[in-house]
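Heads up, one of the protein chains got dropped from this complex, but the rest are sitting where they should.
Order of writing sets the chain letters: A and B. Residues in each chain are counted from 1.
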Amino acid sequence: MDGSIGVPVVRRDGAAKTSGTALYAADFPHADTAYAALTTSTVTRGRIIRIDTTEAEAVPGVQMVLTHHSLNETLGEETFVMKGGHMQSSFMPLTSDEVHYAGQIVALVVADTQEAAEEASRKVSVDYAAQHASASIEDADRVEEPMDDKSIDVGDAEAAFDRAPVKVDATYLTPAQHHNPIELYGATAVWQDGKLLVNAPSQWVVGNQAGLAAIFGLPMDDIRVESPYLGGGFGAKATILPHTVLVAMAARRLGRPVKLVVPRETGFTVSSFRPATRSRVRLAAEQDGTIVAVMHDEAAQSAVIDHVAFPATGVTARMYASPNIRMRESTIATDVNTPGFQRAPAEAPGFFGFESAVDELAVALGMDPIELRIKNEPVCDPVKGLPWSSRSLVPCFRRGAELFGWNRRTPEVGSMTTPDGMLLGWGCASATYPSAMCPSSARVKLSADGTCVVSCAAHDLGTGAYTVLGQVAADVLGVPDELVRVHLGDSTLPSGPVAGGSVTTGSAGSAVHMAALAVRERLLKAAAGGGDPASFTLAGGHVIGPDSHGRPVAEVLASVTGGMIEETADWKPGSMSGDQMRMGLAGGMAFAGPTTETHASYSFGAQFAEVRVDPLLRTVRVSRMVGVFACGRIINPRTARSNLMGGMIWGASFALLEETKVDRPRARFANTDLAGYHFSTNADIGEVVVETVDEVDTVVNAIGAKAVGEIGIVGMPAAIANAIYHATGVRVRKTPILVEDLLG
Amino acid sequence: MSVQTIPVTLEVNGHNHSLHLDPRTTLLDALREHLGMTGTKVGCNHGTCGACTVHIDGHARLACLTLAAAATGHSILTIEGLAAADGTPHPMQAAFVAYDALQCGYCTPGQIMSAIACVAEGHTRTDDEIRDYMSGNLCRCAAYPNIVAAVRHVAGAV
Partner (left out) sequence: MQPFTYVRADSLDAALSEASQPGAAIMAGGTTMVDLMRGNLAAPSRLVDIGHLPGLSEIDTTGPVLRFGALARMADVAEDATLLRDYPALSESLRLAASQQLRNAATLGGNILQRTRCQYFRDGISNCNKRVPGSGCSALDGENREMGLLGTSDQCVATYPGDWGAALAAFDTSVELRSVGGSRTVPFAQFHLPYGDDPAHESVVQPGEIVTAITVQAMPAGRKSTYVKVRDRQSYAYAVVSATVALEMDGDTVTSARVSLGGVASKPWRAPEAEAVLTGRTLTEAVALEAGAAAFAAARPLHHNAFKIELGRRAVARAALLASKRT
């Protein structure tokens, strides 16, 4: 092997993205395209009692207005992703007069121009019979529904907590948040000869293909979902969003391509979002810092139309050795569009409370928070007693402390200041993310011209998959990186996994590895002729025989039929059944791990934050962040670093900025634009230091890669909250931490 | 009835384009939907993200808040017009790749247009000055530190 793995190869798609030639969903040119626009519900719950499209249809250029009256078509059987389907929600707009959430699609207008469609969408007149609604988990009429199957009980945590000399019992709140990828939601649908092409930004082209096939009653081969680039997904673009279906229906009726770009404000309700959570965390320890009880009760926002939950306590339970663990989950149904996956869906909110509580315990003990964490490092999974496939949290903390300069920290509140009089706060937190995996196929082709082509219906959301998956093949085949081509994001390619749960490198990478090995085997066999292929090796673009004589790979390939070798491999996680694999490859959700019968596989990280607090105005700036992570083998340190860094900055936004406010009297989201929904600008971010520790994981998968994409966000909100406490003595138990929380 | 249009001439990347547009058409939609120049991206249509940043008469401006009709008579530069005639990327484009100043790439054309203006206008004396100047371009992937590094590199090279 020529060692492409571990090399900081420059992003393969960098040139296309910096020149404006990379085609995102709305960039594909289709002749004679008509434009769609949405009319959305102005009430939260109720029924449409009258919908009048006369005025809209009179707008010059309007071709069609779809409403629940005019849709009038039975769709094929398909459902919510959490019920085994592919849809963002089990409720499909325009299939009835029901209104279940504010901003629900009630009409789709199609016109010759974007301007006409937009104008007409405002002229659809709707009368509603509105009913009382509630969109906040804090509303008095909302009830917690326990999820008993998510409970974890080890030992007797209540009793241990009662007996312990040092304890923390606190409740933490995180708000609803929206992904707000910069690329707007949307879809373009083109029908030709009864077959459907959809250009929609997608983190799951095969899943979307399968779902659309079911909805339209077509074989999967008649549906193509093409999304080679997407402008950020963060979990929002995995499932089929309802408007994609409506656009496809409109295109079929019109016999023309139809394109929809969803306005920013509408994006808050036609997609999913991160639900609000409330976590009560109870921790107890002996005087020496030995944790004796861990309890975490999480209640999370769900939707009336879909029960959905991303339980954090199954992950927080894995953090510290404790003989007594008690975890409880519940949901609170609200009248909102169905919540969904958003970068570290369970972990980011859950760890804010949990890792804040660990800091509070350290303060209560008078102990250094890193020392407390190291003291309670578990040798095996505290819940099931399974060995870790790898766990390097302690090395992460040691290296992180060194990079951050933690030993210069004085623990007393307010004891550190900057030369210009700002209060300085230093805080830290642990992070983890499960290393689950999905089955994947991949095709690798090696040609006599020296090129290697990797094809997989996986996705590069900016994560680096184009680069990383190519490196896996290049490593096996000894091909220089510049001769590698990678094709992703197209359902016509061999099936790839959803870009979710940080699975792509481990899953699609393992499939590419498998296919490349098969190519290599055939290459060596061809070189060996009748001889023993095992005595041949591949190095430096040459096949080396037992006589140490090297033949260029191109020469060997020239002797093969077709002048190339192509292999497709189907890979599955070791613990997964063949049936599960086939279901997954056909576009189903098939995850294995993070715990199997033999091991628990998680990535870990230690995160540090420095904040500067204005002593008078009490404004906070994150001046420095350090993150050290253990994610198994890092295929490309350059793209991995960017991904982890981006996650950390998400964490800073989570801590200080992000909140989708709920207008409670009207039960709808209030700040639905980027002027009102804040996330970090360039000026908000100071120095960010990211490192990974060397870690070998021979269990998790063939290439030893664990989860990278989401762990960066996980510990950051608590690290920042803990730093703010260190600077000010104010313990803020909710996010975002705003200036008014610190005014005293 | 068909849509009423007016003649609009746009000078984009040194070439004149004569179009017939609905007066409501923004420069952004004219570029993307009428000229097929999709390098300039739509991120909010409200002036709140910077993805549609182009240069108008050398200044970084938002194409989503500029009517195409109002852009007539002005010189417009987009991401497609940055590379040299032989295809060599603009130094800022090269620096964005070299410093991994992008992830999903969607905000990147707008970032690059702002970054070029930032250097041209000399707002690169400190990292904080670069950060402030570049704050009109949101990057949800949060490549910010790498963007600052790319701008600093190009500023140092000129």
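Heads up, the rule we're going with is that contacts are C-beta pairs under 8 Å (C-beta built on N, C-alpha and C of every residue); 3 or more make two chains touch, one makes a residue touch a chain.
Keep in mind that this is a model prediction, so the values were computed, not measured.
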- Among displayed chains, the one left out touches A, B
- Which of B:Leu62, B:Ile76 or B:Ile112 contacts the chain that the document leaves out: B:Leu62
- Contact set of chain B toward the excluded chain (per top definition): 4, 6, 22-24, 26, 45-48, 50, 53, 59-62, 64-67, 69-70, 72-73, 114, 117-118, 131-133, 135-138
- Query: In the complete complex, which positions of chain A touch the hidden chain?
  - Reply: 42, 115, 118-119, 122, 265, 616-619, 621, 656-657, 661-666, 670-673, 675-676, 678, 680-684, 738-740, 743
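In this text, only the chains that are shown with their structure count from here on.
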- Express in whole angstrom the distance between the two chain centres, defined as the mean CA positions of chain A and chain B. 28
- Query: chain B touches which residues of chain A in the complex?
  - Reply: 10-11, 13-24, 26-27, 29, 60-61, 112-116, 119, 179-184, 229-234, 261, 263-264, 461-464, 638-639, 641-643, 645-646, 648-650, 653, 673-675, 679-683, 685, 687-688
- Where on chain B does chain A make contact in their complex? 1-4, 22, 24-25, 29, 32-33, 36-46, 48-49, 51, 78-80, 82-83, 89, 93-94, 96-98, 100, 102-109, 112, 128, 130-132, 134-135, 137-148
